[in-house]
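One protein chain omitted, others in place.
All chains are identified by letter, namely A and B, in their written order; residue positions are counted from 1 within each chain.
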Amino acid sequence: MKTEANAPSKANSRQKNGNHPSGDNRFTMLETSMKKLRYQPDALIEVLHSAQGLFGYLTSDLLLFVAHALKLPPSRVYGVATFYHFFTLEPRGLHSCSVCMGTACYVKGAGSVLAAVEGATGIKDGMTTPDGNLTISTARCLGACGIAPAVVYDGEVAGRQSPEDALEKLNEWEVKNGPE
Amino acid sequence: MDQNELQAIAEKERKSRKPIRVSCCTAAGCLSSNSQAVLDNLRAEVKVAAIDGRVDVCSVGCMKLCSRGPLVRVADGGGRRDQLKDAVLYESVQPDDVAPVIRAIVDGGRADIPVADRSHPFFSRQKPIVLENCGWVEPERIESYIEAGGYRALHYVLREMTPEQVLKEVTQSGLRGRGGAGFPAGVKWALVAKTPSDKKYVVCNADEGDPGAFMDRSVLESDPHRVLEGMAIAAYAVGAAQGYIYIRGEYPLAINRLQTAIRSAKRMGLIGGHIMDSPFDFNVDLRIGAGAFVCGEETALMASIEGKRGAPTPRPPYPAEHGLWGHSTLINNVETLANVAPILRNGADWFASVGTEKSKGTKVFALAGKIRNTGLIEVPMGITLREIVEDMGDGIPDGRVKAVQTGGPSGGCIPTEHLDTPVDYESLAALGSIMGSGGMIVMDEKTNMVDVARFFMEFCMDESCGKCIPCRAGTVQMHGLLQKICDGNATPDDLALLEDLCDMVRHTSLCGLGQTAPNPVMSTLRFFRHEYENLLRKEAILT
Partner (left out) sequence: MTVTTLTINGELVSASPGASVLEAARENGVEIPTLCELEGISSAGACRLCLVEISGTPRLQPACVTAATEGMEVQTDSERLNRYRRMILELLFAERNHICPVCVANGHCELQSRAIENGMDHVRFSYQHPDLSVDITHERFGIDQDRCILCTRCVRVCDELEGAHTWDVAGRGTKSRVITDLNQPWGESDTCTSCAKCVEACPTGAIFRKGSSVGEMEHRRDRIRFIADARKKKEWSP
C-alpha cells in the first residue's frame, strides 16, 4: 500500500505574531505582501505567486502558512496550488530549458527539439535531472512565432532553434547525458 | 482633467518632439531577437554622434513584421503620422547595425541594411483600427497616447453622452466579441446595464489561450491605454465602478506595461475617483493568471479572480446575471475593448462601414506557420484567406499551401480549395472552423493533418480542468485513438469510435473547452479524411 505522505510538521505552522518559528525572514516578507492584500482569501493566487517568487517553490510548510494566514482550508490551498501549472511544489533545476510547443513552433519542428532534449537527458517535460542541474518544460506560444521554433534558455528567448542548437546549449551547461 | 488639459498635454508632447524620430520595437517578438540591445545602442550612438538635439530614440510596440525583427523605423516629421516624410523601416537590425543607421541619419542617406517594402500588401492591405497606434505611440508614456488622441473618447462620453446613448452607439456599430464566439458586444453590455445589482464589474479577458496567437499580447504591449479607455467607457455604459484585467502570467512584459499604464492613468485622474471631474468612478486592478488555458473561459476566469481553482460552472447563470462574487459582470476580450474608443470617437456608422453585413470592423490576426511574412495583421472583415496568405503573407517559401488553421484548439483547418472564403464569423463557421481569437497558422504540404489533430487534442487533454467526465476522460481516449492512428496501428473501428467520441464530447461537455475540443479532428476528417484512411491501411507511418 502506498500513501502520499508529505505531512507538514505541526510545529512549523504559523504563529500568532505572524513570524515563522524558523526565523527565515522570507516568511516576514510574505507576511508583508499578504498584509498588503488585507489577508483576503480571494487573493490566494497572488499570495502563491509571491510565495513562489520568494522561495522558488511551494513546500507543504509554506502552503500551510498561507492557509492559516488567509484563513482557508489547507485542502483548498493545495487544490489551487496544483491546478495552475505555474506553481511548482518541487525545487526547480539550476538551469531551465522551456521549449515552445505552440502551434507555430510545432509546425516548424518544435517537437523534434523537445525530443532531442528529452532524449539527451533521459527526463521528460516537467521534470528535473536527478542532479538538479536542469528542468525541462514546455510553453504554449511565447509571442515569438515570427522566429519559430522558439526555446527559452534560463529566461532568454532564442529563435529558429534546431535540435542541434538545443543540445549545444545543454553541453554548455554541462548537463549529463541521462539513460537512453 | 478636461478637454483643454488633454489638448495641452498633447501640444506639449508635440512641441517636445525632435524633428527625426527613431523608433525601435520592444514588443515580445522583437525583444526575443535582441531588440533591447539595439535600442540601448541607438540611444548611446545618438549621443556619441551628437545628434541627440534633433533625434528622438523611442521604444515603441509592434511594427507588425515580426519575422524580420528587430525592426527600427527612422522618420522625419516629429513622429506625427500625418507629417511623416521619408520613413524607412529597417529589418533584422542587429546591435552592430546601429552605427550605420546613425551614420545614415547624419549623412542624410540610407544605411545598407535590408529595408521593408512599405508598399507591400503586407502593410498596404492592413486596415488599422485596433492597431492604429501600434508601433507609433510609446506604450510606457501616457503623454504619447494622449498626443495620438487618447482619452478624448472617454472625455466625450462622460461629458456628452448618457450610458444609454453609449449602449446604442456600440450596438449600432455592430461590434462583435473578438474572444472567439462573436457575441454582439452591444447586446452583452445592455444585458449587464439592465441587470439590477448593487455592484457591477467589468472584466477584460487577456488570458489569450490559443497556443499560436499573440494579438492581445501585442495590443497590451504596444498600446495599453487603449484597453483601459475602452474598459472605462464600458464601465460607464453598464454602471460598473471596478474593473479587472485578467492576464496570463506568461506575459511579463504586457503585465509590466499595463501596471505602468494604470499607474499613470490614475495619476492623471483618467482612472480612479471622479474621472475627469465627472461623478463617474472607475478603478482597474490586474489579476495575473498562473498557467491554465481553461481560465480564458468566462466562468473559470471569474473563479480564478476569486482565488479559486479555474473550474468552469454551468451557464446559465451567465456572468451578466451572476458574475464575480455573485454580481452582474461584463466580460470582454482585449481586442473587443480596444475597438471601443475609436467607435465612440468616429461614430457607429464609420465602424459599420468597414467589414461585411454581419461582421463589422476589422480583425487582428497573428499570421504564422510556414509562410514568408509572419507577424501581426489587422484586416477588414470580408477579406479572403487567399489575400491574407498569398498577398500579405507572400505565400509559402517552398511548396504549396495545404491548409490554414484558425481558432487554435477550438478551431479547424481550412483546405487550400477554400482559400477564397471571406474572413467573417459565419463563413468560417460554415467550413467547420471558427474566427477564434486570431491565431492563423499556415500549413504546407509537408504537414501531416492527423498529427495536427493529435497535437491539438493533446493540448486539450493537458488543459482540461477535469471537472466533467466527457472532457476529462474523453480527450484522453480521443488522444489515444489519434496516436494509434498516427502510429499506423488503428483499424476502421477505431476511426468510427473516434467519430462517435467527437460527437459525444462536443454535445455533453460542460464548457467550451470540451465542447470544441473535437473541432480540429472533425475538420481534418472533413477535408483530409484520406490521410486518416491511409494511415489505417498502414500505407504511411509517422516518424
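To be clear about the criterion, contacts are C-beta pairs under 8 Å (C-beta built on N, C-alpha and C of every residue); 3 or more make two chains touch, one makes a residue touch a chain.
Nothing here was measured: the structure is a model prediction, and the numbers come from that model.
The residue touching the chain not shown here, chosen from A:Q40, A:T82, A:S96 or A:N133, is A:T82.
Per the touch definition above, the residue from B:R309, B:H322, B:K402 or B:H418 contacting the chain not shown is B:R309. From the set B:E45, B:E463 or B:E531, the residue in touch with the chain omitted from the display is B:E463, counting the whole complex. As for the chain not pictured, it touches chain A at residues 1-8, 10, 60, 63-64, 67, 73-79, 82-83. Taking the whole complex into account, chain B touches the unshown chain at residues 292, 309, 313-314, 461-470, 472-477, 480, 497, 500-501, 504, 507-510.
Just so we're on the same page, only the chains that are shown with their structure count from here on.
Residues of chain B touching chain A in their complex: 27-29, 31-33, 65-69, 209-214, 217-218, 249-251, 287-293, 304-311, 366, 368-370, 374-375, 405, 408, 439, 441, 443, 447, 452, 455-456, 459, 465. By the touch criterion given at the top, residues 40-46, 48-49, 76, 79-80, 83-87, 101-108, 139-148, 150, 157-159 of chain A touch chain B in their complex.
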